[in-house]
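Heads up, one of the protein chains got dropped from this complex, but the rest are sitting where they should.
Right after this comes subunit A.
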Amino acid sequence: MLQMILTGLLCGALLGFVMQRGRFCLTGGFRDMYLAKDNRMFYALLIAIAIQSVGVYTLISLGVFEFNAGSLPIVAVIIGSFIFGIGIIFAGGCATGTWYRAGEGLIGSWIALAGYMLVAAMMKSGVLLPLDTAVKEVQLESNSIAATFGMNNWILIAVLVAIVGFVVYRTLRKPTVKIPGLKPKKSGLAHILFEKRWHPFVTAILIGLIAILAWPLSVATGRISGLGITTPSANILQYLVTGELSFINWGVFLVLGIFLGSLFAAKMSGEFRFRLPDLKTTINSFSGGLMMGFGAGLAGGCSIGNGLVMTAMMTWQGWISLGFMMLGTWTASYFVFVRPRKKTRQTAQAATA
């Protein structure tokens, strides 16, 4: 139990710290692919996936643990991921993003988190369980991409690494404009840790390494999985209302660690302050949280569980989920950001005409 608490909190704190300092936001990343035609954050995610994939499959090859991709609840993954994608635009951050922004003192993220945990728990053991079970009944036999094509996982990993190498090379070769920064007030290590802007690719490498580390730490406590946010977030609520110790696992301490790591990072960099959202943001955060909980519950993972981990494990679930999650964020972005602007412009033109 003590080991579970310590390694879970440690791994989570590392992740929370790195995400806060690196401004690692997948919601923003997916959104900007559409709004700003900017793929930087998506490439960063691919880097983290590739690193994790190489690391975890090395551990599996060495016999540290076994991994079974299981079957693929295809309909649940597609619908769930799409709804999750819509939800994270409204909530202003994905599940992990919401955990670490809660650590920065954003009350809106606390509210999103409450909605997310509530619906995720309702899907796992509550009133929505029959619906969850019914949709998940539509299953395809093979979830492993390698197994479907009858090839070795390493071939897929090699292809992914080659693609990632290519996009990173191409992105870094592009001439960049100098981005003005704040005047440094700290020096040495304190500057690097608590002030400097981190390149998203550096952040991605660190996240990939933390994602590898999560596997052996979690496996050692009997949880055969890597980073995961949704189930542990639901588990916290399930434990709190039932008192059943069986809901406590390594993942619970992981998500609590994310909160603490981000809180520490934000405090040390002068970026922590309780911030109260306005009414509209509050409603968006809460409804976004509800959709996140429903979507991630149905899809069997969020942007971390499916988007970062199941992708690295070379499963259909991971990559299909990632695709539909992105579609969800683009759909919501159209309604939240693009259409209102168009309307304002039309009204303005009508007024002057």
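The rule we apply is simple: a contact is a pair of C-beta atoms (placed from the backbone, for glycine too) under 8 Å apart; a residue touches a chain by one contact, two chains touch by 3 or more; residues count from 1.
One rule holds in what follows: contacts and distances are computed from a predicted model.
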{"item": "Complex member absent from the view - protein name from UniProt, among \"ABC transporter domain-containing protein\", \"C-type cytochrome biogenesis protein CcsB\", \"glycerol kinase\" or \"Oxidoreductase\"", "value": "\"Oxidoreductase\""}
{"item": "Option from A:8, A:55 or A:105 whose C-beta touches the chain left out", "value": "A:105"}
{"item": "Of A:92, A:208 or A:297, the residue in touch with the unshown chain", "value": "A:92"}
{"item": "Absent-chain contact - pick from A:127, A:182 or A:350", "value": "A:182"}
{"item": "Residues of subunit A in contact with the chain not shown", "value": "20, 23, 25, 28, 31-32, 35, 92, 101, 104-106, 108, 177-183, 197, 266, 270-273, 275-278, 281, 337, 341"}
